[in-house]
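Working notes, beginning with the structure itself.
Up next is chain A:
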Amino acid sequence: MIELRFHGRGGQGAVVASKTLAQAAFLAGRYVQSYPDYGVERRGAPVVAFARIAEPGDDLFVRQDIREPHHLLILDATLLDSANPLVGLRPGGWVVVNTPETPESLGIESTYRVATVDASAIALRHGLGSAAQPVVNTAILGAFVRATGIVTLDDLLDAIEHEVPAKKEENRVAAIEAHDHVELGVPV
Partner candidate 1 sequence: MSLEHVDDYPEIPVSLASTRTMLKTGAWRSVRPVLTERTAPCTTGCPAGLGVPAYLDDITAGRLDRAFLSLTARNPFPRITGRVCPHLCEDGCNLPIRTGDAAVSIRSIERWLGDQTADVAHPQPNPPTGKHVAVVGSGPAGLSAAYYLRRSGHEVTVYERRAEAGGVLRYGIPDYRLPAPIVASEVARLRNMGIDIRTGVALGADVTLADLEATHAAVFIATGAWQERPLEIDGAELLESGLAFLESVNQGEARVPGPHCAVIGAGNTAMDVARVLRRLGADVTVLYRRTAAEMPAIREEYEEALGDGVTFEWLTNPTAIDKNPAGLTVTVETMRLGEPDESGRRRPIPTGETRDVRFDGVFAATGETADLSPFPPFMQTRAGNLDVRPDGATRDPLVFVGGDLATGPATVIDAIVAGRRAARAIDHQLGFDARWPMDELSEPVAAAETNPTYITRRARTDSPPVATVDPFDEETRTLTTGEVLGEIERCMSCGHCNACRTCFVFCPDGAITWDEGPVIDHEFCKGCGICVVECPGHAMILINEREVSHA
Partner candidate 2 sequence: MRERLLLTGNHAAAYGAMLSRAEVISAYPITPQTMIVELLSELTASGRLDAEFITVESEHSAMAACVGASAAGARAYTATSGQGLALMHEMLHWAVGARLPIVLTNVSRAMAPGWSIWSDQSDILSQRDVGWMMVFAETVQEAQDFVLWMYRVSEQVYLPGMVGMDAFILSHTAEPLIVHDQEAADAYLPPFEPIYDLDPAEPRAYGGLVNRDHYFELRYKIYESMERAGSLLREAGEEFGEVLGRRYTPLEGYLLDDAEYVVVSAGAMTSNVRQAVRDLRDRGVKVGLLRVIAFRPFPITEVRSLLGGRRKVAVLDRNMSPGHSGIFAEEVRSALFGQPDAPPVYGYVVGIGGRDVRVETVVDVVDDLTVREEPEMALYVGVKGLPIGPLRRDSQITRLQPLEVQP
């Protein structure tokens, strides 16, 4: 079972990101679960969401917050400073961050693998959200898929078709662009 945790801010689409990724795995035949840590869901407030993907042939039983995720998706790099998102991340896990910076520059400890993508710029280029609040969920998923290979890009694009309520084509293109342009940090 793979457990994923998504950190974002209200309005960026973290909850939809978790559902979309679960959908991609589900379309690939895996048993999945997606679950938001429902709280003060206001624009800008920190938001956490979870996804579980079962090993092929397995199904899931537990219903609890994911405290020791295999991988993290950080939809806003500023959360690295304020929300302590790396807590509990298993060694060797990927941290996929939305930032124009390079993986190395983030100063994340070397037990983790880091991938960065300027998802905000990509989202804005495709008219997703506003400059103050780009909707980066599909872009960061494109980067995540490339980094982890847990699902294929095609499954992700199908999932976007299922889950994203508007601008489906723009979201698909954003995911592809992020997939192609993500910077993958070199494991030390």
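One rule holds in what follows: a contact is a pair of C-beta atoms (placed from the backbone, for glycine too) under 8 Å apart; a residue touches a chain by one contact, two chains touch by 3 or more; residues count from 1.
Regarding candidate selection, all candidates are chains of the complex that A comes from, given by their letters.
Predicted, not measured: the structure shown is a model, and the values here were computed from it.
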In this complex, work out which of 1 or 2 touches chain A.
2
So in the complex, the part of chain A that touches candidate 2 is made up of which residues?
19, 22-23, 26, 31-36, 38, 60-65, 162
